[in-house]
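Before we start, here is the structure in question, set down as structure tokens.
With one protein chain removed, the remaining protein chains of the complex are shown where they sit.
Coming up: chain A.
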Amino acid sequence: MNWKAFLMIGLILTAFTATSALAIEGGNARKGKHLFKKSCKSCHDSGGEGGELTPMSKTMSQWDRYFKKKTDDHPGEVFKTISDKDKKDINQFLHDSAADSPAPATCG
């Protein structure tokens, strides 16, 4: 095996480790589903002003990155009222039901 192969394997392992470390955990996904329907779908339903969003709209890491970054610039008023704990639960639901998750879901 040459050095290029070692480098490639190393990069893959690093990327995998980084992705795993970033993954959301500790949120209540079942409560998050309720909160997503109740709070988010008011704007993010079909035809809504925020554009339709379902868990399958993004991948697991995309959802995690969104909630990890500063979300104060979200234009929706409802979003600003959601507590950090509730956001974590919503993030967990969206992550667990994302397009590349073991159980992708269109509900919400």
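Just so we're on the same page, a contact is a pair of C-beta atoms (placed from the backbone, for glycine too) under 8 Å apart; a residue touches a chain by one contact, two chains touch by 3 or more; residues count from 1.
Here, contacts and distances are computed from a predicted model.
Chemist: Going by UniProt, what is the name of the one chain that was not included in the view, given "Branched-chain amino acid ABC transporter permease", "Aldolase", "Rieske-type oxygenase" or "Octaheme c-type cytochrome, tetrathionate reductase family"?
Modeler: Cross-referencing UniProt, the chain left out corresponds to "Octaheme c-type cytochrome, tetrathionate reductase family".
Chemist: Which parts of chain A are in contact with the chain that was left out?
Modeler: On the chain A side, contact with the omitted chain comes from 25-31, 33-34, 38, 89.
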